[in-house]
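Only one protein chain is missing from this complex, and each of the others stays in its spot.
This part shows subunit A:
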Amino acid sequence: MHGRPRKAPKPEDEAASSAKAQKLRALQTQFFSFHHNKIYTKEAVELSAKLLEINPESYTAWNYRKLAVEHYLNLPDCNPDSIKSVLDDELRVVENALRQNFKSYGAWHHRKWVLSKGHSSIDNELRLLDKFQKADSRNFHAWNYRRFVAESMKRSEQDELKYTEDMIYANFSNYSAWHNRSVLLSALFDKKAEGFLLKEKVLPEEYEFIHQAIFTDPDDQSGWFYHLWLLDQTVTTDSPLLASSWPGHGSDVLLVGDRCYNGSAFSPFSALHSDSGSFPIVLYFNQPVRGVNSSTVTVECGFNKNEDLLWKPLSASNSQTARVWVAHLKVPSSDLHSTVEVSVGHTKGIISTRGFEYSHPSMLSFKVHVQPMERDSSQVSVAESISLREENFKVYGKQSEESIIDSFDQLIIKNGRETTASNWRFEALAKEIECFRELLSLVDCKIGKLTLARLLKAYDAMSYPFANKLVHSEEVLELYSDLMKLDRTHYQFYKDERSIVLLQKVTSSKGSLLQHCFQYKDSVSSAICGPICLRLNNLSLSRMGAFEKLLWVEMLDLSHNELQSIEGLEAMQLLSCLSLRNNKLRSLTALEPLRKLKLLRILDISYNQIGDHSIDTTRYVCSSPLSHSVGSELNRDETVTSDVALINNWEAFYIFKDFNLNQLDIVGNTIADEKFKSVLVKIMPKLKQLDGKLLD
């Protein structure tokens, strides 16, 4: 079944197969004529059986047989005996077809259909399955069907679990058996079946079981696949948790209309320059959730009604499930000092993708201070142009450190209640880490290194809120660097993982984060003290991560990295100035996350690879303008779509039309010719500066 080399057909085989094809064609013609004329005589049905025995892939024939069965069952003289004989016939035809090709989707499906009629005994099915599963123990069709049969028979999950065990003992290179095991265990966990009530009792045994496979043959992937599932079961808490928020609990938020403020009293983590008359509240969960709305999250403040708040999910796909949710509070234009209280999850309804309820109600409260604009905002923007050049940054002042430290802590939400319940998770991870260190001392094994890296990462992530540091980050980084060298085929994957670990390391402590915080101050600006810029440049990042700790960032420098995607950046709702200069972004659609950043005013995407590649591969992953929702947006704006230049640049239109940019740098991309720039100016009438040139 597996690992058999394909042989070139011999001449006599070819002759035989062409004879078979001829016979098949004749049968098919006859069959279609019966089918189209709705003839369900005995001969006609027999003919379809003959056809299916030769070619089990003929879906039309299966469907014809279904119609024939319905036809017979609806006959007036139909009795239980005749029903049984008709259905038994069907089962026999399926069995013959499966003998011809036991991976025929149509045949297995037909069998399910016949059995779901409920007149046939299901007891035979297990026997049949045993036969097929002996012939090919990994045949996933048979395993699929087995799940169906087990369910119809009400065979207990425990019995089926035992069966997977037997199959695994016979040959542990069996993805299907391991997979079925994970399915059965999940079902038993969900049911809280006896003996499966506590994961901490079951999972260690499963780890023990899979170790036997992994150590016996580390090159066999089926075991690793199951191990990954176990790891997921160990790491992921059932109910979703709130990981961080902006504003942080207990923080003071200062809202200013211009860029000059008396910053010393306020930390950069909680001051916001807003010229739009509103500010966001961002909730960051540890896993994607749905059901965040004004009843599950209530916001009490003096200047907005809770019911008026609209919570929006921030995710690349336009689904109603996301890790990050945002709502905008409208701010009155007058002076204001007010306390805002946000309570999350006091009413049920926030549910994770795996169906678990948010069960740790939490409360955030922060103070808001509004400092009304002193100058006309438009004037300020025109006069100022931000240039993220080295000379414009200075190391963030020592004197402000303390305020940063305080508010840094406020960002992270500690879920103390989880600690005691998680002890077994720590123990399990610690044991796994030890185990895989041992394995790696025996063999040099890529997947072993990757697993160790994952384990260490998970361990650090779990202990972080208490330890406040990532103990193993250096080791994890080294493992990924190693893997990048060892396994060139998956280089990019390891690099992405490494980038995220690096970012987590950078953001893990106040000290390390401060090293990347700079104060912006250019020579032209009249401001006394500029905003804080987080500079994560020159780190050879290929992906962004650690967003939960970066919700406060307004000015972000990601230049001179190797970013191909900025997925997740939509969580950084406060961003107003972003540099992606000198990266590896390949298409405009890669900028999609930026569409959700309503405060973004200054964007530098110069010196990327946009337009280098005629085929935009990200389009298959991200929602594209060809999808229905976006298409309708296009049509709405008749004036724009009528413009030929815009039609040819629909990507640019789609990405940039919602931007509120003042300043854009796009030079150094293949796409950015004069013609394209003129299109951009058309799409973004508010744009004031393009590639350093002031626009009229």
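Basically, contacts are C-beta pairs under 8 Å (C-beta built on N, C-alpha and C of every residue); 3 or more make two chains touch, one makes a residue touch a chain; residues count from 1.
Everything that follows uses one rule, which is that contacts and distances are computed from a predicted model.
The complex includes a chain that is not drawn, and of the options "Protein MAK16 homolog", "Rab escort protein 1", "Rhotekin isoform X2" or "Large ribosomal subunit protein mL46" the UniProt name matching it is "Rab escort protein 1". Although one chain is not drawn, the whole complex shows that of A:A170, A:M363, A:A430 or A:L694 it is A:A170 that touches it.
Only one of the listed residues, A:L439, A:V471, A:M484 or A:V681, touches the absent chain: A:L439. In the complete complex, the residue from A:L27, A:A61 or A:A213 that touches the missing chain is A:A213. Contact residues of subunit A toward the unshown chain are 169-172, 211-213, 215-218, 435, 438-439, 442-443.
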